[in-house]
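The block underneath contains the structure these notes are about, expressed in structure tokens.
Every protein chain of the complex appears in place save one, which is left out.
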Amino acid sequence: MNPWLLLIIPIASAVIIQLGLKRNATASALLSTLSVASTFLISYLLLGKELSAAPIEWINIAGLQLDIGLQLDSLSKGMMIVVTAIGMLVHVFSLGYMKDDEAKARYFGCLSLFMFSMTGIVLASNFVMMFIFWELVGLSSYLLIGHWYHKNSAADAAKKAFLTNRIGDFGFMIGILMLWGIMGTVVFADMDGSKLSLLCTCLTGTVVLLIFCGAVGKSAQLPLHVWLPDAMEGPTPVSALIHAATMVAAGVYMMARLFLSLGITPDTAELIGSAPQVIAWVGAITSLLAALMATQQNDIKKILAYSTLSQLGYMVMAVGLVDANAGMFHLYTHAWFKALLFLGSGAVIYACHHEQDIWKMGGLFGKMKITAITFIIGTMALTAVPGTSGFFSKEGILHAAHENNQALFYIAVIVAALTTFYMFRLIFVAFFGKAKNEHAEHAKEVAPVMWIPLALLAIMAFASPFLGKLIPATEGYHPHLGFEINVVTIASLLAFAVGFIAALILYKGKTSDPVNIPLFRNKFYFDELYAWIIKIFQDALAAIVHFFDAFIINAMIIGGLSRSAVGIGNIFRRYAQSGSISGYAFLMAVGALLVIFFTVFASK
Amino acid sequence: MPTPSINEYLIISGLLFAIGLGGVIIRRNIIVIFMCLELMLAAASLTLVAFSRFNVTDKGLPDYDGQMLVFFIITVAAAEVAVGLAIIVSLYRARQSIHTDELTSLRG
Partner (left out) sequence: MLLALILIPFLAAIGILGGLPARLTAVIASLANILVATYALACPACCDGFSLQVLADPKINLSLGITGISAIMLILSVIVTLAAVYSGKCPEGREKLWFSSTLFIAAGAIGAFLSTDVFFFYAFHELALIPTFLMIGILGRGDRKEAAWKITIYLAFGSIILLAGLLMATMHTGSFAFSDLAAIPASEQNTVALLLIIGFGTLVSLFPLHSWAAPAYASAPTPVAMLHAGVMKKFGLYGLLVIGMKVAPEGMLYWLPWICVLLLGNIIWVGLVTINQKRLDLMLGNSSVMHMGYIFLAIAALAANPANSIAEPAAILLMFAHGISIALLFSLTSLVEQKAGTLEISQLGGLAKKAPALAFLFGLAGMASIGLPGLANFAGEVMVFFAGFADWTPGESMGWVQITTIIALWGVVISAVYMLRAFRNTFQGPLVKATENAADIHYCEKIPAYILAATLLVVGIYPKIILQFLSL
């Protein structure tokens, strides 16, 4: 089995759809689904095999060689399973969800493009290749968020996502360049972590943090988190695949990859100075703020989006605690149950005729049994009910925090309580109580093509940790899958209990939100702050610069020079070019006389 | 009677040239300017012939190059008169005037 097929199949599908199949939407959808199914098969077959693929030279000039190569280790192969399996289920779900969309072919073409780009990130053998596909997932995310581009909100959200990511990539690229300067290579396998010890930690720490900027953008960490909630403007299956399970986790994956190739372990973490602490705190703060914001949202997808932010914060925190395996484990379990939750919300939205406000739903449990049950399973996994996948992975992160940093541990526990609170708020309001509007009243269970993926994902919400060898982590890592009573477990269970009881008391049977905290509801005013910053530091500055450019440089300095040239020309024109022929003749005669004088008489 | 030396020829032709140039500059009638131009050409021709006559080669003969040039000038001048007069005629038709004061479309 040639591993290159993993890249070739999805891009071929995307190209064929764009070039030929655009008019035939059904064929496009089937082709795209088939392509992702076959890549899933291939990545499954690759598991456990020792394979290597010769890299393809992309640029090779003296002093710089950049390749497109495949890195096939347990980290990437495990990640491929997650990406292709969830990708496949999302494709199948989309067959139902996007059935009547007028641009179905474009949708599936973009999905294939996304699968191609995401595969590229996962399998990248060097930082430049990773950056290439990094930008390409940005593009496919842009295209899919803007799928309904005729809506202003969707078009703006797509633009915002792309630009925010670009800001992160600014740091990422500088980081790559500096790392290249230090290591002399961008290939993961050729990096030599011992070179770091020769340098000041201020430099190495900066490099790691600059590369982390890329992860901040893509994994939507503070302060670049603002794009992810807006990205919910895209179709819901896209939110499940890209903005919950795979692409947003790429930042965590990339950091794990970086630490792995630099050989950063808890023992060698001092080589990169205080960078890990910064990373951990960024993750923790993101996770806390996002959880707080989620408690006051009304849009079902927005709640899940903030929940994703919060969980990504967990993973980043784990990376910062130099326990990348714990982060990757949570990434792995989170991918399944968050995809489940998003697809479940998609089913709800579909059933309620594209109503997304939870206060207009209600009572769905009786009408959509399968969806509701799978959604609750997903919620249990997310809130770390013992026995679910989320319990084990969250445990790992809490452990890491408990051992390293008490402050982070408390934050993580508070976030866990908040997670339980906002998720059960969602469930009580949307699935129980009375139907609060007509659409919710007449909601029906969705078609099998949509609930089968939900069921499969629900199984994975339990089963995923036990499929041990699939776990995308470094060789020889075995997550702790037992249940024992210790501080961490107690804290975790306590957090669940507090959150659940609070949600039960506050939201059971309510028809309107009894709590109103404007600060959380308005997302800590980040959007307003950024809008203001952009207005002042970009648009106003641009206007000022434009003014200077037009009036000072163009009109006065450079324009002044050219105008003085014109002025002198005008003087000549007025006095020497009188238009009178005899005047010209006179000047010519004077000129001739001068020439004669200088050549004949003055040269002696 | 003493044969004139080259100086006399050059003085004559210089005067002729100066008269022509003065005419071109001062006069307003384009026909007269044209005649003055011819005068200048004639002055140049005279110089050439004079130089030719006084530049005796090894064989005892004058250097005929200069006289050759004069023939060229005469023929070209004839052609020039034809073209120039034609231009003046058409100019008169267009502007009803051949006074240079009124012909100022060259003004920049």
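Some notes on this structure:
The chains carry the letters A and B, assigned in the order they are written, with residues numbered from 1 in each.
Basically, contacts are C-beta pairs under 8 Å (C-beta built on N, C-alpha and C of every residue); 3 or more make two chains touch, one makes a residue touch a chain.
Owing to the predicted nature of the structure, the values given are computational and were not obtained by experimental measurement.
For the chain excluded from display, the touched partners among the shown chains of the whole complex are A. Only one of A:182, A:211, A:488 or A:503 touches the chain withheld from this view, namely A:182.
In the complete assembly, the contact with the undisplayed chain comes from A:139, out of A:139, A:452, A:493 or A:506.
Of A:166, A:360, A:439 or A:521, it is A:166 that touches the chain left out of the display.
Of A:54, A:200, A:485 or A:571, it is A:200 that touches the chain left out of the display.
Counting the whole complex, the residues of subunit A in touch with the unshown chain are 57-64, 66, 128, 131-133, 135-136, 139, 146, 149-152, 155-156, 158-159, 162-163, 166-167, 169-170, 173-174, 177-178, 180-182, 198-200, 203, 538-539, 541-543, 545-546, 549-550, 553-554, 557-559, 562, 565-566.
Quick note on the criterion: only the chains that are shown with their structure count from here on.
Only residues 572-574, 577-582, 584-586, 589 of subunit A touch subunit B when the two sit together in their complex.
On the side of subunit B, the complex with subunit A involves touching residues 21, 24-28, 30, 33, 100-101, 103-108.
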